[in-house]
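Missing here is one protein chain; the remaining ones are kept as they sit in the complex.
This part shows chain A:
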């Protein structure tokens, strides 16, 4: 018997899958399924910490402390169950929960005060946060919150009044800041408050009920962009537009207004607050406040733009880091089966047909993964692999060629600017043509990319999504890059139209509007008409699916245009706000009418991180570089705008600083500090060096954690095997020693 036992235990330790374990050592499994355990085995099992039914020692203490005879306590995690031998034969119900709790009650009496004092020792927000995160029922939490103070006072024999003394100081109640907000310091609180503003909540709930988390992430992204633009607009409006509006420049002459100018931006609009040309280089000294501190419009122009960009940079970095933290995994696990089983059911979906679609989606995914596992990596023949490779090369060639030709087309079109203004109508159409061509490319080329993705047949759906996002991004970057090069490299240098900043501002305004018009057309034609067509004519009950990646990239593109144009058209964020507002309602209604939920899986958290990263990295940083280059290097036009007769826009700040230095002490110190900062390159290298060091340190920490996790997993595995072995040995010895056991060892 002993040898057989050791054989089975050896085979058990060498085999890895549970199925082979079960088949090869029936004895061991049977011995683990006994009901008549020896007392020694029982004692050993009862003292094992991993078999406790609550999360940690602290919670046991908490539960035990709440358990008092004669008091009605709401159990959540340790519901007392009767001990029945028929349930779960694998594991003995050793002691009832009452008994285990009674044991821990004794321990609890000593630990109770420690726990309460622990909670008290924390600050109010920390303690509240910890209390909220405990997996106890609400009534228990409220008792913990209230009674410790009372109990302690009772013990001390104090006859305090029956007012409720809390664990946390009463200051916590009054501070709105500490309510439900994960961060404690003030700017952090305001930033997170921005995210939790309750605009469009009911619409988004309806949408998530029908379409799930993926589509919801698009609308959340839209809402975030709306708030960013609102912030930008408020800063620019208060400090730039309003002062200029109150003191209009003396040399403004208005032409008549025609409706087409709303689209093209020339004429009446070009001499309004909308564009750069209207702003003058006056210094306002008229009102009482500004006679003390004269308000210099050029300086205000530069400062508002810089400060708005800086604020938005901080907001984006913060939301990016938060989103990255949520989606970060120490180990990469792709297509994990258990993850699909437990984490893929979207609880937000409430409509019956969508739930049915979701079930179909999950079962398809599971079937696919199972077939992958059972068949494994098929050995593809050399011919097949070569053919796959060729298809990939062809698809990439098509995509890159189309991107190159569209960029070339835009460049040539912008060079051949029709100077022959035959009629006003012709001039307007000419201006709009370029913007229409750009938007047309943005609309048509993703169709080509979809076709390429369809013929390519990628391995996993997430690869497909990433590849399509990359191609779309490349298209937009190349078009915008070509345009920016043309504006800054050619027009600004040659100073071709006299007021070139106005021209660039108008171009961006037209691009933004055309983009909006084309989106409306696409929503109408692409979704509404297609749905009618496929239902009435093709007689198929399949509605189009909302393409989340493409729509988000459209949003990012529109936002990039806004950020590029804000230096030349300060009211552009207002246009973008109006556009986003209309877009929300249009997309929502189009979805509800025309589209159905997607059958493909969509990892919302990961994708949201990718989108915010895309918003920051190519979009915002590109716009910031463009603006910085313009402000620093480019010579402003000499006949319009607040920076006429200066070598670059930054010079106005220098002049202003020189003027102010003589008047105010603090400002002169600031200016001196700023000069010292920028002149000495050490000041630039030192912070960057520190940042790089911190990043390296963090990477090493994560690496170390990864290694520790692997080691601990192995340790748990080995411990489990050891326990199994010991239990069977113990049980075997017990059975050997009891003479009246009804098992095999009759004759010995």
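To be clear about the criterion, contacts are C-beta pairs under 8 Å (C-beta built on N, C-alpha and C of every residue); 3 or more make two chains touch, one makes a residue touch a chain; residues count from 1.
Basically, contacts and distances are computed from a predicted model.
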Q | Protein name, per the UniProt record, of whichever chain is missing from view ("Calcium and integrin binding family member 3", "WD repeat containing protein", "Palmitoyltransferase" or "S-phase kinase-associated protein 1") | A | "Calcium and integrin binding family member 3"
Q. Taking the entire complex into account, which one of A:350, A:498, A:675 or A:700 touches the absent chain?
A. A:350
(Q) If I consider the whole complex, including the chain that's not displayed, which of A:263, A:284 or A:366 touches that chain? (A) A:366
Q: Using the touch definition up top, pick the residue from A:307, A:412, A:444 or A:716 that touches the left-out chain.
A: A:716
Q | Sites on chain A contacted by the missing partner chain, in the whole complex | A | 17-19, 21, 50, 53, 55, 74, 77, 79, 81, 87-88, 90, 128, 131-135, 137-139, 141-142, 145-146, 164, 168, 172-173, 179-180, 182, 201, 204-205, 208, 213, 217, 326-331, 333, 336-339, 341-348, 350-352, 355-356, 359-360, 362-363, 366-367, 370, 373-374, 603-606, 713, 716-717, 719-721, 724
